[in-house]
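This is the structure I have questions about; it appears just below.
One protein chain is absent from this view; the other protein chains keep their places.
The letters A and B name the chains in turn, as written, and every chain counts its residues from 1.
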Amino acid sequence: MFIGAIGCEPLQLARVHLENSHSLEVYRQHGGYESLRKVLTSMSPDDVISEVKKSALRGRGGAGFPTGMKWSFVPKDSPKPKYVVCNADESEPGTFKDRYLMERDPHLLIEGMLIAAYALGAKINYIYTRGEYRYLIDIMDHALEEARTAGLLGEKILGTDFSSEVYTHTGAGAYICGEETALLSSLEGLRGHPRMKPPFPAVSGLYASPTVVNNVETLTAVPDIIRLGGEAYQKLGTEKSGGTKLWSVSGHVNRPGVYELPMGYDDMEKFIMEDCGGMLGGKQLKAVIPGGSSVYIMRADQIIGKDVRMDYEGLVAGGSSVGSGGFIVMDETVDIFESTKNLTEFYKHESCGWCTPCREGTDWLVKVFKRIASGGGRPEDVQLMLDLCDNIEGKSFCPLGDAASWPIQSAIKRFPEDFRKHLVNVNGGPATNV
Amino acid sequence: MSQQLTQIQPMSQPVDIGDEVASFSAEVEAEIDRHLAKYPVMRSAILPLMFIVQRERGYLDAAGVAYLAKRLHLRITDIWEVATFYSMLNTTPVGKYHIQVCKTLSCKIMGEPGITEHICNKLGIRPGETTTEGRFTVSLVECLGSCGTAPMLQIGFDYHENLTREKVDQILDSLP
Partner (left out) sequence: MATEVIKVNVDGTDYEVPKGARLIDVCRDKGYDIPSFCYYADLALQASCRMCLVRIEKMPKLQTSCTITCTDGMVVTTQSDEIEKAQRAMMEFLLANHPLDCPVCDRGGECELQEMAFDWGGLEERFTEKKNYRPEKYLSPMVANDPQRCILCKRCTRVCDEWMGEDAIEAGGRGANTVIGTYGGWLDCSQCGNCIEVCPTGTLLDATYRHQARPWEQEQTISTCTYCSDGCQMSLGARGGELMRIVARDRYVNGLNGEFLCIKGRFGHPFVNHEERIRTPLIRYKKGGKLIPATWDEAIRHVARKLDEVVDAHGPDALGVVGSPRLTNEANYLLYKFAMELVGTKNYTTTESFDLNPFFANLGAPLATHRDIRYARTILLIGGEPEELQPLTGKQIRQAVRNGGAKLIVINSVPIRLVEQSSQFIHIRPGTEDAAVLALAEASSVKTAAGKMGVEGSDFETLKQAIDETNGDLVIMFGTELGASALAAVAQLPNVLRHEGMRVLLHPLPLHNNSVGARDMGMLSGQISATQLLDAAGEAIKAVYLAGSFSTDQLRGRETALDKLDFLVVQELFETETTAFADVVLPAASFAEVDGTFTNNDGFVQRVRQSIPPVNQAKADWIITAQLANELEMDFGFNLSASAVFLEIAEQVPAYSGLRYPLLKDESTPVQAKYGIVEGVDLTEELNSLRVAVNALPESGEKVTATPKVGHELFKIGTLTDKVAQFHLLAAGNPRPETLRVSPLYQITVDENLRQEAVVSGK
């Protein structure tokens, strides 16, 4: 598996290939915790926030919300404690970048969190890691202990007056806990149901206190922003989304892996065919899901020869979105009906069950998919599925409902032949070529 | 517990638990104490503690659940509602080795069906079942964040990636 940067100097992935890259020693040898020192000794919390604003860093968890803006929503005068929570619940199918960041460079995350904690005045911070990543929790715990011993964490960090603690917390198998409010419910020891917004976590989050939830990749970008300066960081990317972005590439390519690309990387076709080593076994490209399972699926002809730029605006123009950067490449052997069925089963399994449309809708959709797959497809089923998606989308309590309908809507629209095949073939057996 | 109110009142509740309560060694108790120390509100430690109980007792049995309720000052229903929400928490016994094969898209297109079939044939069970001697349970699970190294499976907490049939044989045969 490949890990590295293409088209730019590696920032977040700069140390991943070093031996013992996870150790404090190696991290410090390569300039680690210098950004924190700079922040603690020469910058005010507001300076940090304005630097992050200048960097045009957008949340890497999927929603792409400008990070500096999010931080500035935290009320300064609130008497309540404040919390920074790192969202390491990475469960979006096709996404695995946070895993490697934490595995190879845990101190980068700690440093990023401490800078955020300083900017927001948080004394206690949590890293919410999905339960399956137990080994990462152990790595993080070890790194935290190292940092604590070295005076980089806990009381009087680096000899300054700033004190802050970071703890790990484990999830227990629930995709919905990646949604920030559900994550907070889960962190409070409740069922992982999303909560009403407003109030937004920045105002009333963990234990009803101001809380900032950021993705691992977002937080690990912060030390570099401080080191380079917000403007310089922004210049690495585009005007609206600064810096670099990690893409988790999987599926039918010769070189899957985690790729660090500058925001606005040109173009997707080149990325697949050259950077990722081209299609596995020389087969034809059929479809790409560029941003994790929740985004629109793209047809090969929306990519080939279309110069799709890899940033927020570019992908929207190209007919999809960045999402979490989970880049799934599918070749001609894949039946898009089956792949969509697979994802719908995922959403049904992961729907938290709180709201009607998502709970009942995903259940219904899976039943329809299964019936069609076992040869019982009817001509009206496509319309039924589209209508069900339409009834879920925009009506669910949290975005999971939307996320469940988009893949289906786009798949039916862009690959009608793969669906039609199953419906026409009423008496045939199930298609199992996936 | 309803969400709006817990925000006002993240309070512990009186204990009403079953008769049989699990007990643990001093080291485990110390480990539990370390987790509890991390949070301003006790209830937050529910997931880490459940994993510990599950590790020590194989699954969340009645005595383990009673222990959690007592330790966290919660009602039994509070434990139940949480335990049944998360897919990694088992309220029924599982085999000594819990083989979880990822079945989500990337793994699926990279050969998961063949891997699953191979494991099931080898162990003589279907997904969701446990071998009679209680050694293996096979489950199909959703994406485990290993899509770039698909297909993959997890045994307990250990990742095994870039699987082939031969590799699966090796892994299963080398288990103690």
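We take it that contacts are C-beta pairs under 8 Å (C-beta built on N, C-alpha and C of every residue); 3 or more make two chains touch, one makes a residue touch a chain.
Since the model is a prediction, treat every value here as computed from it, not as a measurement.
Student: Which of A:164, A:186 or A:362 sits in contact with the chain that's absent?
Tutor: Residue touching the chain left out of view: A:362.
Student: Given that one chain is not shown, which residue among A:217, A:260, A:350 or A:418 touches it?
Tutor: A:350
Student: So which of A:117, A:136, A:174 or A:202 would be touching the chain we can't see?
Tutor: A:174
Student: Kindly note down the residues of chain B that lie in touch with the hidden chain.
Tutor: 1-5, 8-9, 11, 13-14, 16, 62, 65, 75-81, 84-87
Student: By the contact criterion defined above, which parts of chain A meet the unshown chain? Give residue numbers in ascending order.
Tutor: 174, 191, 196, 348-357, 359-364, 367-368, 371, 384, 391, 394-397
Here is the rule we use: only the chains that are shown with their structure count from here on.
Student: Calculate how many whole Å lie between the centre of chain A and the centre of chain B, each centre taken as the average of the chain's C-alpha atoms.
Tutor: Once rounded, the distance between the two centres reads 24 Å.
Student: Please name which positions on chain A make contact with chain B in the complex.
Tutor: That would be residues 1, 81, 90-96, 98-99, 124, 126, 130-135, 167, 169-175, 185-193, 195-196, 204, 207-208, 248-252, 256-258, 289, 293, 326, 328, 330, 334, 339, 342-343, 346, 349-350, 352, 434 of chain A.
Student: In their shared complex, at which residues does chain B touch chain A?
Tutor: Those residues of chain B that touch chain A are 1, 3-4, 6-8, 10, 38, 40-48, 50-51, 72, 81-82, 85-89, 103-106, 108-110, 113, 141-150, 154, 157-159.
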